[in-house]
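Take a look at the structure below.
Partial view: only certain chains, each at its native spot in the assembly.
Order of writing sets the labels: A and B. Residues in every chain begin at 1.
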Amino acid sequence: MSTYQSGGLGSLTIPRPSSVDVSLRWGDVDSYGHVNNCEIVRIIEEARMRWLMSAGVFEGETAVVASHEIGYLRPLHYSLEPVSVEVWTSNIKRSSFEFNFQILDASKRVSVKAVSRMVMFDLAKQESYLIGPALRDHLSGFAGERL
Amino acid sequence: MSTYQSGGLGSLTIPRPSSVDVSLRWGDVDSYGHVNNCEIVRIIEEARMRWLMSAGVFEGETAVVASHEIGYLRPLHYSLEPVSVEVWTSNIKRSSFEFNFQILDASKRVSVKAVSRMVMFDLAKQESYLIGPALRDHLSGFAGERL
């Protein structure tokens, strides 16, 4: 997959493309007949949570969204089959990192490209906190080129 | 399954329990930590659309909700696994019918019971229309006891 870092000699990261299936809902469709752009953000959220939770590296962790950049390339339509969301990371800092997403439609064409910057955030203290070693290892293992 | 009509001698309907998997979303959860009661209605909508569309008997059809009765028996929590929604029909009339739903949680306990009355509705003419033969056959094949 060309969007991933080639990982040349000496690179510490071994990019592994990963993808998450997210089911659509009929209710995602707006009066234009498209999956609404806000629901696309919901689908990205779901891909992110599933990617983190299924890896078992997010128990007890809480992260908030600092920013989204989302490009809507072609309309997405409702289908019984889930959409496939490619997920990788970039710019992993002390307490923040980026998610990169590509939503593929039923014909496997890229419908949406997005980058979300996440900040680890302690809800009780209302302040950011450092990414721990296990989560950092996991995020690094899927690092790639920023969209 | 005891909730389905036993279908005694002479019955024209052969009750067949049917169920539809619906994926949860992290965003379904409200500030109480439960899948929000409004999102439960969304999940029922999704079960209904998938049940109709996967049977291939709803192309070109449009139906609106005339009423919902929903009983929330126990809180539903987010999980990566979809919930299982049991679906059957009742009170099939000339242009309306009822859906019956039971949402099972991860432990296969009934979390939600619901009945939705649907009316076939022509969006252009803004009036109800008769249930056609193919849809009627399908609905009748899954008729059971009203919740």
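Everything below uses one rule, namely that contacts are C-beta pairs under 8 Å (C-beta built on N, C-alpha and C of every residue); 3 or more make two chains touch, one makes a residue touch a chain.
Note that the structure is a prediction, hence the values are computed from the model and not measured.
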Legend entry - Number of copies constituting the complete assembly, 2 shown: 4
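Heads up, the rule we're going with is that only the chains that are shown with their structure count from here on.
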Legend entry - Computed distance of Cα centres, subunit B from subunit A, in Å: 32
Inset, instruction - Provide the residue numbers of subunit B that touch subunit A in the complex, in ascending order. - result: 22-23, 25-27, 42, 45-46, 49-50, 53-54, 80, 82
